[in-house]
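Removed: one protein chain of the complex. Kept in place: all other protein chains.
Labels run A, B, C and D following the written order; every chain starts at residue 1.
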Amino acid sequence: MESVFTNYELLCLAVTAITAPFLSFIFSLIFKKLAATFGIVSITVSLVFSAVLFFSVWQKQTFHFAFSWIKLGNVNINIGILLNNLSVLMLVLVSFIALLVHIYSVEYIRKEALKYRYFSYLSLFCFAMLCVVIADNLFLLYAFWELVGFASYLLIGFWFTKKKAVHANKKAFIMNRVGDVGFLIGLMILLSQFHTLDIETLFGAKGIINSSFVQNGLWVTPFATMPDYWLSIAGFCFLIGACGKSAQFPLHSWLPDAMQGPTAVSSLIHAATMVAAGVFLLLRVSPLFNDLVLTTMASIGLLTAFMAATIALTQNDIKKVLAFSTISQLGFMVLAVGVKDNAAAIFHLSTHAFFKCLLFLAAGMVIHQLHHVKEHTQSKFDEQDMRNMGGLSKLLPVTTVVFIIAALALSGLPFTSGYLSKDAILISVFEWAGERGGIYWLFPIVISITSWLTAFYIFRVIFKTFFGEFKLPSLINRKLEDLHLHDANLWMKIPAVVLAVFCFGFFFAVNPFNLESSWLHHAFNVKPHSESLLHLFVPIYINVLSLILIVSAYLIYVKNKVVFTNHKSWYYQFSYQQWYFNVLYDKKLVKLILWKAKISFWFDTQIIDGAVHLSAKATLVFSKIIDWIDRHIIDGFVNGLAGLVSRMNVWFRSMQSGKLQHYFVWMLLIFLSFMIYKVII
Amino acid sequence: MIPLQHFLLIGAILFSLGLFAIITRKNAIQILMGIELMLNASILNMVAFGKYDKIDNTGQIFGLFIIILAAAAVAVALVIIMNLYKRAQTIDPNQTKSLRG
Amino acid sequence: MIEQIIFYILTAIAIGSAAYVVLSQHLVRSVFMFFVTLFAVAGLYVFALADFVALTQIVIYVGGVLVLLLFAFLLSSKDALDAVAEIPSGLLSANRLPAVLIATVFFGLLAYIFCNIDFQNLNWITSAQASGNVKSVSDDTIKNIGVNLMSRYLLPLEMISILLMMALIGAAQIARKEPKTL
Amino acid sequence: MGLLSVLIFLPLAFGAVILMLPKSLNKWYKYISLAVCVAQLAIASYMYCHFKTGDAFAGVNQLSQYQWLENLKWIRLDVGQFGTLQIDYLLGVDGFSIGLIWLSALVMLVATLSSWEIKTNLKGYFALFLLLNASVVGVFCSLDLFLFYIFYELMLLPLYFLIGMWGGVRREYASIKFFLYTLFGSVFMLLVIAGLYLSVIDPNTGNHTFNMVYAMNPANYAEGSIFNSLSNIQIFGFPARTVGFLVVFVAFAIKVPVFPFHTWLPDAHVEAPTPISLILAGILLKVGGYGIIRIACGIFPEAAISLSFWMGLLGIISIIYGAMCALAQRDLKRLVAYSSVSHMGFVLLGIASLTSEGLNGAMMQMISHGFLSVMLFFIVGVIYTRVHDRDIYNFRGLANHMPVFTGFVMIAFFASLGLPGFSAFIAEAFTLIGAFSSETLNGFIPRWMAMVGALGILLGAGYLLWTLQRMFFGKLRLKKEEWKLALTDVNAREVIVMVPLAAMALVLGVMPSIAFDVMSSSVNQFLLMFK
Partner (left out) sequence: MPNFPNISQTTTDIINSLPYLCGEWAIAVGFLVVILADLFVKNSKAIIASLATLTLIISGGFLVYDLISFQNTELLFNGMFVFSKSAIQFKLLVVAVSLFSLLFFYQDGRLTKHPKGINDLISIFLAGILGMFLLISSANFLTLYLSIEMISLASYLMVSYNAYQKNQAEAGMKYVLFGAVASAIMLYGISLVYGFTGTINLYGDALINGLTQIGVAPSALAIVLVLAGISFKLSAVPFHFWTPDAYQVAPTSVVSFLSTAPKIAVFGFLYYLLPYFQIGDTLNQFILFIAAASMILGNIAAVFQDDAKRMMAYSAIGHTGFILMLFVLPQALILNATLFYLAVYSIANIGIFMALTYIENNYAIFNISGFKGLGKSIPAIGVCLVVFMVSLTGIPPTAGFVAKFLVFSSVISFNGANIYITTLLVIAVLTTVISLFYYLKIPLYFFLKKSEVQFYRSKSSKVLVVFTVVLTFLTLLFGIFPSLLNVFIH
């Protein structure tokens, strides 16, 4: 099929789509008052152009345009644009969500004095992210990848007077940098092996990656040869890069901290787009990975998904729960890449972007409204703490509804987008495990458990936040009416509602129960899933159990907590009697899970984050040691030389004692010793 | 006939005694005497060797020059030492050690 | 034979008196003993057939230099003469140990070298002997010295005249009293 | 009189003019100096724009390919046995020097602008400043080793006084340390230069020559001379050429500075007044890198090859070590000084790789570091001139108080930690790429060095972000109340200083080919010597 547009026009479109946010970034800083307008207009432009690009490229052609940027020796690095299915999809996704978040932010950030900075940073982020998406070579990708991190740094630290925010953005940037270093090393390996970093040339259909092979312990490419372990190292390096950006174990601990930033930012950057960049990178370079790397990747994804899910179970900070949830879901995607189902990963990436963004926006609305209450009543409480909430469904109906829709999608219940994408991953994992057998069956089992836990923790949030009793009034001794708590205004509501629409499966598939009918999944699925029972079985058992868990969460968190404490209460009896398969589900299991969650959290905060802090501390201590060495040994050596000179000086001057006859003695001694040397020897 | 060696050894002894004197004597004039001893050793060598240099007579003439020069040097040295005595009331080289280091 | 005996007696006197000069704790005695040394050494010069040098030694050295020394000594060392007994003695006191070391080593070195040289076979001595360029006891050294001084050694002679002049001026300048008008 | 001579003698002449002027015209000194620097920058820019690129103008070891070549007979000193001491006034530029000349012109201008803070003894200050200016330019364009050495040493004296007279509390210690350190290296280098002179023969005249371009050609070495590679002369049991390389390398490594010869740097920087810090960091360190490339590696290529592993090792040690030391500092200026050690480590790593990417990266890193370190030191200077304190712990939350300033700080910090879009990113990335591909291409340095070097980027982020967080973010809290008034936001002059620096870093980051185009043919030509 021929495109409607010529190549030149495509180029112009793409360039406009990415430069619009950049211009907005500049102009926002100059014309401070119009910042929001610039932001929204520019991202709208981007969206429109992206959409045009999407429709002209999607499933039709691959468009690649490049011109030489740097040419040195063997290295030729281009500036270029690569438009293929993946990039146009991401283009639309990013600009669309960014647009919504922009709109949302108008209200969310209204009262900030420095909101022009906010919008300009946001535009910078959009620019960088769009560039990451359409960059045609890894070097450029790396450049914008770092820029994305920088924008994220700025946005996390938007409230730079908040100590925690500043700590968080530093941490985020540095942990991202760890990943970046991996990425950079990966780049160096590729460059020295293939003499190019062009994605299309390297990994395209006729990519030269295919002409490289491993033989006799050597990794041979048309240009150069290295020992074969460098192939694995290259893979691991990119994996580390992705882990950093996508908050995978062990580089994940920055993401929960990053929640110190404005919630709108969290929704855009730390839920929908930037964190997906890691997965995006993995997708881009996926042909490079060998089996070892893939298995490791799958394991990391699995471990992250499970661990984050269990941690999310006990968090009381609403945003923290969502942050861990994000980590967990990203784990799903990495796992999907690890099991070589790129389509599922992309699919989940897209659907997740919508519902997770929505979750954050909704949570943001809650927080925002509670913040108003806080300001209004001039009381002190943590507006993000779920223990202060409850029963908000009556006060914030729209918020509740959208949140529940998103939660359903997250849990992967039928009719939602999550149902499709998550099942795609699960099925792939099952198939993958089936092919390998043995210990690999752990993967589907654990991922299933994670999937159920997802349902449990997200509904725990819903129940704790929107149902039950509103705990805040009693906490701050005000009447409910005094709080003036109501839904947010349209600026915030509309984006949420729009996103909610996209949480439904219809949008992604004609038949919301059939993965194969999804256009998105279909577009990337190179080899269709074999028709098997799995397609039927997996969704059913996952969903059924999820539902059960949701109900149990309802029982636990809405009806009361007595289930744990008062065995004689009827709730407990009820659950115990009614749901008879208490082997699977009784208080012990719940306790077990909760206990595990606590362990996980402890592990996360103490060991992982502890390790991060420890390494930071260790680096600092080490740096102190080095500094000490520098001052006392290196410089000490230099000063020691000076000391030696001054010692000799003292000695020589003591020879010059002032007594004539001492002079004679010295003179004759030295003179004689020379003569003896000459005469005797 | 006295062997040359004997002259030389006597000279060497005188020279060594002179060295000993300049190091140990506590009086600038005695140090000067030590130096004279050393000079005498040299003259002795010169004249001893001069025996084999009849025509040019270098040894003896050199010896004469040394004697004359020694006189001049002693005169100068004595003046300087007496000047020191005038300023410092001592000519003990151990007592005059204000310049050092 | 008698020649040898006198030579060694003179040698003994010279070395003994020199040792006394060097080692004596009595300052005045040591100065006077230096007379003896110089006389003895002058005697040794005679044995080297240098009678004019011996004469000069006695005239200039003993008659001039040593008298000068003695005067200076007496002028300057009144206090020292009074405190004769206080001068420390013994091998280890003051600089004696290094002095003994240096002097003996130096002497050892010289003696070692002199003893290892066969002077009679040195080229220049053999050729001097061959060409008769060796002094005999009967030679007229004074005439030879006179002629040589005025011909071969004229330049040094002129030099030393200027040198003496300079020494004279300098010594006089330093020794003379500074004018009152300061 | 060619343009290069004008570049050199313009400041000298006006330095003399300043000395002549009466003290009552105190105020005008800085404007004279400024005018000189502006003129220099204009000339340098003109030269940069008209610099011919391409293989026919590569320079390096082809004298005829140098541009703006000036050759005057200067000294013909009869020295008896070994002929006439033949020293030429030989100037010229190629791809290696033109960028650095432009950089020095800019840095000098910036330094002049920041000299507004100097209040005492202006006559002496500006006279010395212009002398320094002349010698710095001279170093970069002289092609005669003797001339080079004269300019090289001539830099020391004004610096000694500039640090020693207008510096901080321990200025005497710092200035003498700096002087001694550099002299230590350079006097040894003088021996090698003498040896080179006695070895190299001018192919045209047959005389011995100091021409460093001729010295790069093995055919020009006299038979049996000490540095002739065929004569196999040993010094202390090492081949003479290796010793020669080592000596020259150490001389310049002190200047760079490379671990373990770096300890003069923090002291000198901390004590130097701001404009001198700028010059030190912006230009003088580059003299070291330039010297290592042109003289150490250019004249002793085979020694450079055999010792490239150790060069690379020193490079990465400097990177990590400098970063670690920076992390431990609480004096802002010391921190920046150590960061220079770290950043200049990349230069050495790039040179050691002896690949096109690595060398280009190293040159780029020098230029980039020229802009960025100058900016960093200027930033320190801005704070220091206001409150006379630099302790990081004494400041907090400056971002709200000095927003524009903080903006510049952010730019400078992020640019120097290698944020894409700025020159440092390109430079460091290419250095590392070069270092990494070295094992495949020529096998000089192993791959792990590049990987360890990449860690330096991480550590760089560490100390800069920590500083940013500690000093600029958070709530405003200062050691003394009165500082609040003193710490005003940047004024117009300071903005004028910082904008071009930031702009240059940005321009080179976005369009690195501006610099690469000029130097790449020279680099290629240079690399041919290592084949």
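The rule is simple: a contact is a pair of C-beta atoms (placed from the backbone, for glycine too) under 8 Å apart; a residue touches a chain by one contact, two chains touch by 3 or more.
On a predicted model such as this, the values are computed, not experimentally measured, just so you know.
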{"item": "Partners of the unshown chain among those that are drawn", "value": "A, B, C, D"}
{"item": "Residues of chain D in contact with the chain not shown", "value": "75-82, 85, 124, 146, 149-151, 153-154, 156-157, 160-161, 164-165, 171-172, 175-176, 179-180, 183-184, 187-188, 190-191, 193-195, 197-198, 226, 233-236, 240"}
{"item": "Residues of chain C (touch criterion as defined above) contacting the omitted chain", "value": "109-110, 113, 116-117, 119, 122-125, 128, 140, 143-144, 147, 151-156, 158-160, 162-163, 165-167, 169-174, 176, 178-179, 181-182"}
{"item": "Chain B residues touching the omitted chain (full complex)", "value": "4, 8, 11, 15, 18, 22, 28, 31-32, 35, 38-39, 41-43, 45-46, 48-49, 52-53, 55, 58-59, 61-62, 65-66, 69, 72-73, 76-77, 79-81, 83-84, 86-88, 91, 93, 96-101"}
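We take it that only the chains that are shown with their structure count from here on.
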{"item": "Comparison of B-C and A-B by number of C-beta pairs in contact, larger one", "value": "B-C"}
{"item": "Chain centre separation in whole Å, for chain B relative to chain A (CA means)", "value": "97"}
{"item": "Chain B and chain D: spacing of chain centres that average the CA atoms, whole Å", "value": "64"}
{"item": "Separation of chain A from chain D, taking each centre as the mean of its C-alpha atoms, in whole Å", "value": "40"}
{"item": "Numbers and ranges of chain A residues touching at least 2 other chains", "value": "661, 665, 668"}
{"item": "Chain C residues counted as touching two or more neighbouring chains", "value": "94-95, 98-99, 102, 106"}
{"item": "For the chain A and chain B complex, residues of the former touching the latter", "value": "653, 656-661, 664-665, 668"}
{"item": "Partner chain B, residues of chain C touching it in the complex", "value": "3-4, 7, 11, 14-15, 18-19, 21-22, 27, 30-31, 34, 37-38, 41, 44-45, 47-50, 52-53, 56-57, 60-61, 64-65, 68-69, 72-73, 75-77, 79-80, 87, 94-96, 98-100, 102-104, 106-107, 110-111, 114-115, 117, 119-120, 124-125, 128-129, 132-135, 139, 141, 144-145, 148-149, 152-153, 156, 160, 163-164, 167-168, 170-171, 174-175"}
{"item": "For the chain D and chain A complex, residues of the former touching the latter", "value": "177, 181, 259-260, 262-263, 321, 323-329, 355-357, 360, 397, 399-400, 414, 418-421, 425-426, 429-430, 432-434, 436-437, 440-441, 447, 450-451, 454-455, 457-459, 461-462, 465-466, 468-469, 472-475, 512-513, 516, 520, 523-524"}
